[in-house]
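First comes the structure, then the notes that go with it.
Note that one protein chain is taken out, while the other chains of the complex remain in position.
Moving on, here comes chain A:
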Amino acid sequence: MSEQPVPAFKPYEGKAAHPWEQLAADRARCPIVHSPELDSVQVTSYEAVKEIGRNHEAFSCTYSAAWPLEEPVPEELQVFTLADPPRHTRQRRLIVRALSASRINRMRPFTERTVNDLIDGLAARGGSFDLVTDFASPVSETHISELLGIPEADREYVLRTALLPESTGLANTEGLASPELEAWSDYLRETVRTRRAAGPGADDLTTTLCFAEENGDRFAEREIGLLILGLIAGNASTGAAIGNLVRALEQHPDQKTAYLGDIDGLTETLVEEGLRYDGPILGLYRRTLKEAELPGGHVSRPGERIYFSLGAANHDPEIFDRPDELRLDRDRKELPASMAFGYGVHHCIGMNLGRLQAEVALSTLYRRLPGLRLRPGFTPEQVPGPMFRSWTSLEMVHDGPVLPRTDRA
């Protein structure tokens, strides 16, 4: 018997700011390999990552895509990212219309106003700020609050509680309840009852979910609560994405020069290429339910736990030439889609919302603060763990002019 290679990727023992070399070493030597650190089969090639997304019959989400659980979550908690078809199909059918590209694009004036307001605030406080806490996080928090129609007075409570690790769905299982989670459950239930009593007239997503109907089918109260939770948690990754995009651009001065020379023409490209280069989701989990073969020859057996890295797939040199460089001149028409939003039926439901925020945030920031750059000497740090790519802080400086708002004629 040949000896199993030990993967180089070590996301817990001090995750590297730049893990691409480790992941490249694993992809080249052992693209599908058991990782003792992750206690999972680690998958790093583009084709195998894509196949895991495509084959949702074999690779289940019900053991959580975020935490490696030993048992599937109870059926009543199998909502959205924790659900497989057909349950997931039914839930997704009730929500796709509210988050589609054409629907989300109607938020653009709100996005432009929000981003310009935040930049006015940054300009008023002088020549330095933290991009993560002073800009990226407020952009994403303002958006999810507006979209869900969270009352102003409740925003801080709702956003803080939804992001507690205990709140992220699975820990809501029996036995892990706490008074705080009980209160949170009550709050969500009360929200649903109040919106349903108020009728379907309001434009917010919570009301839309309360009244969404397909062939007489509606969401249960608990499903709406868990969906709200999932949307808040998912949207937090948009804040991370904006930070990743700024950092990526600042790390590539020639690309930054090109971008500043044609912000209108290159913003869409910058966001797509930036999310390929450093998207906010590094990797997710699945559990194998049915035997299935992955590209590369590995046969996954029922019960196997899989960690598949979207970030590693996006740096696969078989697909992307010079993958560890941000390049705005890639011919995207000729390239397959990046895995930044995943693949298949669980493809990120917040994609359009995330893209809108990222495009307006990046273009407005660099247009209004042309002297913006990372504070010289500042070394950013990554959050630990295998799931997220997110800078904890990005200290920025800017000099030169602050240009006028972009949302007023």
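As a convention for this text, a contact is a pair of C-beta atoms (placed from the backbone, for glycine too) under 8 Å apart; a residue touches a chain by one contact, two chains touch by 3 or more; residues count from 1.
As a working rule, contacts and distances are computed from a predicted model.
*Asks:* Given the options "(4Fe-4S)-binding protein", "NADH-quinone oxidoreductase subunit N", "Sodium:solute symporter" or "Transcriptional regulator, AraC family", which would UniProt use as the protein name of the unshown chain?
*Replies:* Checked against "(4Fe-4S)-binding protein", "NADH-quinone oxidoreductase subunit N", "Sodium:solute symporter" or "Transcriptional regulator, AraC family": the hidden chain maps to "(4Fe-4S)-binding protein".
*Asks:* For the chain left out of this view, which of A:18, A:54 or A:375 touches it?
*Replies:* Residue touching the absent chain, from the options given: A:54.
*Asks:* Touching the left-out chain: which of A:247, A:305 or A:346?
*Replies:* Touches the omitted chain: A:346.
*Asks:* From the list A:121, A:200 or A:336, pick the residue that touches the absent chain.
*Replies:* A:336
*Asks:* Mind pulling the chain A residues that touch the left-out chain?
*Replies:* 54, 92-93, 96-97, 100-103, 336-337, 341, 343-347, 349, 351-352
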